[in-house]
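All protein chains of the complex are present and in place, except for one that has been dropped.
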Amino acid sequence: MDGIDTAVAIAAGTMRAGTPLVLAALGELITEKSGVLNLGIEGMMLVGAVSGFIVTVLTGSVYLGVCAAIIAGMLMSLIFGVLTLSMMTNQVASGLALTIFGVGLSAFMGINYVGTPIAGLKPIAIPVLSDVPVIGPVLFNQDLLVYASYLLFFAIAWFLYRTRWGLILRAVGETHDAAHAIGHPVILIRYLAVMFGGAMAGLSGAYLSLVYTPQWAENMSAGRGWIALALVVFATWRPGRVLLGAYLFGGITILSLHVQALGYNVSSHLIATLPYLATIVVLVIISRDITKIKLNAPASLGRPFHPTL
Amino acid sequence: MRLKLEPRPVASKWMGYASPLIAAGLTVIAAFILFGALGKNPLLALYTFAIQPLTSLYGLAELAIKATPLVLCALGLSVGFRGNVWNIGAEGQLTVGAICGGGVALWAFGNEGWWLLPAMIVAGALGGMAYGAIPAVLKNRFNANEILTSLMLTYVSIQFLGYLVTGPWRDPEGFNFPQTRLFDTEYGSLPILLEGTRLHAGVFLAVAAVIVIWVLMSRTFTGFQIEVGGQAPHAAAYAGYSQKRVVLLSFLIGGGLAGLAGLSEVAGSIGQLQPVISPGYGFAAIIVAFLGRLHPLGVLFASLLMSLMYIGGESLQMNLNLPLAVTGVFQGLLLFFVLGSDVLIRYRITLGSGRREAQV
Partner (left out) sequence: MTGMINRFAKRLAAGLAALCAAAVPALPAGGQPLKVGFVYVTPVGDAGWTYQHDLGRRAVEQAFGRKVETTAVESVAEGADAARVIRELAASGNRIIFTTSFGYMNPTIAVARNFPAVAFEHASGYKRSKNVSTYLGRFYEGRYLTGLVAGKMSKSGIVGYVAAFPIPEVVRGINAFTLGLRAVNPKAQVRVIWTSSWYDPGKEREAAEALIAQGADILTQHTDSTAVVQAAEDRGVYAIGYHSDMSKYGPRAQLTASTHNWANYYIKRVRQVIDKTWRSTDTWGGIGEGMVALAPFGDAVPETVRRLVREKTAAIAEGRLHPFTGPVRDNNAVVRIAAGETLSDAQLLKIDWLVQGVTGTLPR
């Protein structure tokens, strides 16, 4: 096996392993930028995954399945929104409750669908681009949702930093009282941000059940929602760094799998700690400049807002 | 005219008592819908879930055993959360506490004495503290966010435990299965308190911790510092104590208590180290801390509720043959109701016309 092919295989694997993290983390990034911390990603992902799967089985269309996953993720996040935004419950506790609920609900919904085989989304090579050596097979011979993750990334980065609405969203997350004072509908904006986060988590779930391992199995997200959550922090609330973090994490996971297969003499348990340790190390390196973080962290994150005017 | 939430000038004491009743009422309604739809008798299901586990001494002992690690972890976390320090790695600190406490028991193999259990308890607490100190130091020195570092370190510790029990600490007489030797039953285990149950002295650790933390937070200057450091870091800085100290203290307390929880699990219920020690107590403790409103007594009650929720889930599976999935949905709903009803303590519902009423 020649070196380039292996490197391409590792890189292409990294893209696939990173995509569910990218999708969920970008959604959470928008939610958090509005000042809301939703710890229920894992639950929303699972409900998205099972809903997408069920609709795909029932309709035979993966695309409808993806839509269903997005809607299901949004509905889940709406529960969270009603609790935290309208009823002012504690965001951390509500998010964790959402995860417990989502794990149970997804298992409940999926009881009759465990083990139903489906044809998942297959890779689509983009003409011309996919023929570029190395980059082509890594970036442009992937499935539709990977491409969607590229587009969503650019859209979100553009929205946040180049549009008026992005500015408003950030203002709401920064100082909700001031944003409210100048007449922005803080609660409405937060609802929208929370639901966008839910939609993205649902999409991420769809990636797992319809593309990555096309099947439904209980708890199939296996903790990816938590990693996505940590990546938003890692990224210091910047979309570019979400990508960096997700691919770093995915890449080291894939790399460690390849290294093992070559037969190096290292404990498999210790190898499994590498992605986590590497993420910490990189975080430490990029966090040393405190001003940069202060600049990006939404100041009102986690604080409930009650309009007093 | 629409329903509006108005903040109350002071938290309603009356609602403090009424809101659990409202939550219980909603849970009953949900149970009727959920279990009724599944063709089960909802009353029987409710009884099986919430009451049957409490009808025997053994059941009550189990409730306490299951609540013990939750109390310990959640107490430590609540201190940090009050100080605005986001330790979500209690699960990892628990694991390291178990490793360190258990390590002492293994090291003493063949030379056990009365000193062993105290040494294990100290080692468990110190181990948890040391592991908790890592995110604190990374935050204080390098400004690395503690949410991420403490979560990542949790995964690291679980793999490390796996490494130890499949590798260097494997029981030489255990046919190479992933487990360590059993700890000495006389000197290396927490004593059983009630004959015929599994209730072990770990509950004393939990009760003692409730008292200590209560005193710490309400009666000492350190507690005051943590509180102020969390709520008004600038004021704290003026007063001459730093946020860094608050971060370190919070993590040491949280890590130490989580370490004790791990020690109490391995020395109390399990009796050895094995790949799985906690079914997620460290994570459940986060929700417990908030359900308990970050107050030591509240944490105690919330732990008991959470504990009942788990045991009740098993009870539903065993007695009514309900799959785990159903009990998971029910548990999630219960938590939503408890959280939602609490709103009424701080807010009241008014038929608002858009105009605000008197406020403070």
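Some observations on this one:
Should a chain be cited, it is by its letter among A and B, assigned in written order, with residues numbered from 1 in that chain.
The rule is short, and it goes like this: contacts are C-beta pairs under 8 Å (C-beta built on N, C-alpha and C of every residue); 3 or more make two chains touch, one makes a residue touch a chain.
Keep in mind that this is a model prediction, so the values were computed, not measured.
Among B:83, B:101 or B:162, only B:162 touches the chain that is left out of the view.
Remark: the omitted chain is touched by one listed residue; of B:311, B:329 or B:343 this is B:311.
Although one chain is not displayed, chain A still touches it through residues 1, 5-6, 9-10, 13, 16-17, 20, 107, 114-115, 117, 122, 208, 212-215, 217-220, 222, 224, 253-254, 257-258, 260-265, 267-269, 271-272.
As for the chain not pictured, it touches chain B at residues 16-17, 19-21, 23-24, 41, 43-44, 46-47, 50-51, 54, 58, 62, 65-66, 159, 162-163, 166-168, 175-178, 182, 198, 265, 268-272, 274-279, 291, 298, 301-302, 304-305, 308, 310-311, 314-315, 317-319, 321, 323-325, 338, 342.
Simple rule for what comes next: only the chains that are shown with their structure count from here on.
Computed centre separation for the pair chain A/chain B is 27 angstrom, with centres defined by C-alpha atoms.
Chain B meets chain A in the complex at residues 5, 7, 81, 138, 142-145, 147-149, 151-153, 155-156, 159-160, 162-163, 166-167, 283, 286-287, 290-291, 323-333, 335-336, 339-340, 342-343, 346-347, 356, 359. Put simply, chain A touches chain B in their complex at residues 43, 79, 83, 86-90, 92-94, 96-98, 100-105, 107-108, 110-111, 218, 226, 229-230, 233-234, 267, 269-270, 272-273, 276-277, 279-280, 283-284, 287-290, 293, 306, 308-309.
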